[in-house]
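All protein chains of the complex are present and in place, except for one that has been dropped.
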C-alpha cells in the first residue's frame, strides 16, 4: 500500500460528499453583499445589545443572557481598555489547589492557586502534585533571567550599509537608550544585540519591565528607539519595522528557549521515597523509569526542550489571573529533570519564557484581580514572585503526571473525573 | 565586558536584597505544618463557600463575590465534569467580529466569531482582517488531514524483543483495532506506526474522533488497545505506559508540525490591491516586503514553521468556545505565505495542529455553548467546519498584523486601544 | 554595557583596518576581465596539467606534484564518473581500529574499520571504544527502516486543484510506480506521501535502493514518475520541480529525524562494570552522571536528537570508503542513551539517517574500494551490513568520549596526540 491510509480515508470521504464541480463552486470567492459589524471601542450596555441583535439567529436569547448577563452588561465600560466589540463575558470555571509551599528568592510562603480550565482532572492532578511537594518541604525557586524582547528590523541596500548602521547604533547607544526609557517609568533597556543577515539588521532589544508582563511597554519604548534612529542615523535606511517577527512573541522559538523571554525560572524539590509511595502511589524507581521514556519521547518527537504538560498549568493560571493566554504558546517550553538522590527523587523544571505580570494587561479586571488576590500577589512588587509560583505550579504538574503514568493511573483518572459531563 | 549585562544586573539586584545566609534559609525545605484543601469533585454551593473560608485573608469578600457570584454558585454542579475544587468562575471579556465569509469544504457561509481575550487591539485587529478578507470574496478553506494521536510506549530487555513485539502488533492489528474502537462510538483508529529506539517501542496511534476534540477519547481507546496487547502478547514486556510523551499533546513538536495532530487545515484568500490600499492602508508591495522580513525573522529565531501570531486568535477562540486553552501550545505553529498574484496578494495559512471540537470537553458549558451558537457550530456534524473557521480566523490575524507593521501602524494601535485601562 | 562584547571587538578591529570609503570600494562589484577555466569532464593527464598551468602562481610546482602526483595523473581517467575539472588527489591519512565485534541482523562478525581523518585523537578514541565494546561481547545492531527520499513539488492555481491532483496521484499510483521503477534495477518505490500547503503539493517518494546509497537512483526514478504525471495528469499543473527542498538531502531535518532517510539503525551494548573501570578508567556511575549532563546540554543548546559526536566517526568512515561526505550533514543526528543495568551500563545509539552504499558513488574508486575491502563489505549484498557497522562505530565513539569527559581525560588526550604537529 503505497499511499498512507489517512490520505485514502480523507479522499473517500470527500468523494462521497462532493463532486469537483460542487466543490469548485463552494470554494470560489463570492461577492454577495454583507454588512460588517461597526467597531466599538468604548462599550456600553447599548452597544452590547446592538451587537446581539445581529447575533440572534444562530444564537438565541438564552445564549445572549449567558454571555451578556446583567453583571457583564453593567461592567461593559470596565472592559474597554482590554477588548473591542465587547458582547459580554465567557465564564471559565476556577478550581483551587494548595497550599503550595514555595521557598523561593521572590516567593517564599504557602500559596493557594486558582486554576481556570474546562478540562477534567487538571486541577486534581496539579493539586496532588502540590500536596506531595509541600509535604516534602516545599519547592525552591529562583528567577534566573529577566528580559522582555522586541526586535525591530531595518533593511539596507547592501551588507556594507548594514554594517555601518550597526556601528552607528553602537556609537549612539546611550541616546537610543534614553529615547526608549523616556517612554516608560518601569521599563529599562538592558541590551541591544544586533543580528545581521546580509542587508537586513534585527536589533534584539531586551528590557526589564518591573511587575508588568510588559509586552506593550517594550513595543512603545522600542518604537521611540526606532524613531530616534530614523531621525538621526546617517546611514540611509531602506525600510524599518517595529518587529521583525524575531522576538518570539506568542510562539515557541529557539531564541526564547536559549536566551529567555520574560522571566526564566527554575524550581525544584526532593521528594522522599515515602511520600512518593504514600501520596503518589508509585516509587522513585518507577518514576525514574518513566522519566527516561518521557525524555526519549520528547526528543524523538522533536519537542523544544523536554517536558510533559506545562501548558495545562500555564493556561489555567494565566486565564485565572488575567495574563495573556496567547503567551502559553511561548511559555510552554522548557526542561523537566528527574534524578535519584539516594532513595529519594530530585525533580526540577527550568522554564525560560514565563510571561506574567501583577499590574497591567488583564490583571486589573475584576475577577482576574480576585484571582491574583487569592495568591496574595496583586500589584507592585509581586511580578517576580508570581513567576516563581508559576514555575512551582508547573513542577507540581510534572510530578503528578509522571507519577500517574508510571503507576498506570492516568487513563483511570481522566475517565472518572470527566464522567459527570 | 566578558559577562553579559543581564547576568550582572541580576546578581547586583540579588546582592542588594540578600546575603547568601539569608537566601539559604529562605530556600531550604521547611516542615512547618500545613492543612491541605480537601478535594471536591462534585461541587455544591456549600463546598464553594467552604473553600472561600480558607481563601479569605489574602483575598477579600469582594474577591469572593466576583468569582463566586450568585450565578456561579448556582451553577456549581454544572461544572462538575469539567473541573475539581470549584470556587466560581473567572469572567473573560468577549468581543465579536464578522461577518467572516468562509468558502470551505466544511464551512461555507458567513460567520460571526466570538473572541475572549484581555488584550487590547486583538479583536480590532482580527476584525479588520476579517473585513478585508470578506470584502475580497471570502477565505477558501480545506481540512487536509485528521488524526488525534496517542503514543503508548513499551520497554523490553533488548532490541530483538522490541522487533518481535512490533511483529506481533502488526500480525494482531485487527484485534487491537477492535479493542480500541470498542471503547468509543465516534473514534476510529486510522493507523498504528511503530517507532523503535533500541529496546523501546512507541506506537503512534492515530484516530479520527468525529466532532470531538477527542483527547480523552483516544486515551481511553488506546488504553484498551494496550491492555489487549499486555493480555495477549507473547513477547515479554518489561514496562508499558499509556503515553510516551511522544504524541505532542499540549506542546509544539516536530511530529505535529510534520504529520499533523487534530486537524490540519489550509486557508487562503487573494486580496485585491484596491482592498489592501483602502482597508489596510498599505500596498501589496509593502506587505510582501515585510512578509519577507517576517519570514526571515521566523527562521533566524528558530520558530517551528513561520507565522506571526496564530496564538492570539487561537487562544481567544478556544476560550470563547470551550476548547482546551492549553492546546494553544501545540496549535500555534504552522506556515503563513504571502505571494504576488499580479498586483494582488495571495495570503495563506496552513495549520497542522488545530484541536477543536463541537461536542465534549468544555463545549457543553453554558456560556461556552453560547459562544459556539454565535458561530452556529454547536453539536454534531460541525467539528470540521469549526476547524476551518479557526484557520480562516488565523489568516485574518496574519493579514492584519502584516499590514499594520508594514504600514507602521502597529505601535499606534496598541497604544491607543489600551489607553482606557 | 548594552552592546555585546563580540560586536564591539569586531567593529573596533574593522575600524583599525578600514575607512568606510575603502570598504565600499573593496566590496563593490568589479567588472575587470577574467578568464574562466574550461570545464573538463573526461580528465586526461594533459587536461590536468593544463589546469595546473593556471594554478601555478599562488600554488607552486611542489604543490602540483603533491596533488597531481604520478599515480593521480595516471589514474585521471578513472575519476571521470566521479568528478569534473580533475587536477589530482588529496591524500587523507587513514587509521585502522578493530576488531570491532558486531552481532547484528546484517553484520555479524569482527571488523577492522578504516577511518580517514586529519584530527588527532579521533582514531585512538574510537579504537578504545571498540575495544571496550568487543571485550563486552560485541555490539548488537539492527536496521530498523530503509528508505531514500525524493520530494518533487507541484504548484497549482489554488487549493482545490491541489486536492484534485492528489486524488489523481492516488488513483494512478500503480502506473506512477511502474514509471519510477522502470528506470532502475534495484530501486523500489515503497511509498508516496502527499503533503499539501495550500496550492503546493510535495510528494514524499520513499525508495529502497538495494546496496547503493541511492541518491542518484531515486532522482532518476522520481524524474520518470514526475514526467508520467505531467504527461497524463488531467489537473492543470502550474510548475513542478524534481525536488522541493523537502527530502532532507544533505542537511539535518526534522523529517529525517522522525521518519528516517537512508537507513535507520540502532546499536547497543551492555558494558560490564569491570570493563568500564579497567578499559575506560572510570565507573558506571560516573558515565551515567556525565551522560545526564550531556543529554541536558544537548537539549539546552537545541540539538536535533541528543548525541555527542557521531559526525567524527561518520566523516572518517564515509571518506575512507567512498561515501558522500556531504551526507555527514544529515547523518550526524540521532539518539544516544545510557542506562544502568545493575552495576553495568547499557549504551545505545539510534541513527535514523545513515546514507551508505557498497556499490555506486565513490565506492568504486581504487583506494576507497580498498577501504571497503578492509571491512570485507565491498559490492552487492553488503549495504545493510555497512549501515550496521557504521552505527556500531558511532556507538564506540559515544562510549569513548563520555568515558573520557567523565574521567577528566578529554583535554589530556587531545593535547598529547596533537603534540607532533
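Note that the chains are named A, B and C in the order they appear, and that numbering of residues resets to 1 at the start of each chain.
Basically, a residue touches a chain if its C-beta (ideal position, glycine included) is under 8 Å from a C-beta of that chain, and two chains touch if they have at least 3 such contacts.
What you see is a predicted model, and the numbers here were worked out from it, not measured in a lab.
When the whole complex is considered, the residue among B:119, B:295, B:344 or B:388 that touches the unshown chain is B:295. Among A:64, A:250, A:309 or A:337, the one in contact with the hidden chain is A:337. The chain that is not drawn here is touched, among residues C:315, C:338 or C:354, by C:315. Shown as candidates are A:151, A:266 or A:411; the residue that touches the absent chain is A:266. Within the complete assembly, C:67 is the residue of C:49, C:67 or C:340 that touches the hidden chain.
Counting over the whole complex, chain B has residues 1-4, 7-8, 11, 14-15, 20, 23-24, 27, 158-160, 163-164, 166-167, 170, 173, 177, 189-194, 254, 257-258, 292, 295-296, 299-302, 304-306, 335, 337, 339 touching the chain that is not drawn. Residues of chain A that touch the chain left out of view are 1-2, 4-5, 140, 142, 144, 158-160, 163, 196-199, 254-255, 257-259, 266-268, 302, 335, 337, 348, 350.
Everything that follows uses one rule, which is that only the chains that are shown with their structure count from here on.
One simple way to say how far apart two chains are is to compare their mean CA positions; for chain B and chain C this gives 37 Å.
Distance from the chain A centre to the chain C centre is 39 Å, each centre being the mean of its Cα atoms. Within chain C, residues 1-2, 4, 158-160, 163, 254, 257-258, 302, 335, 337 each touch two or more of the remaining chains.
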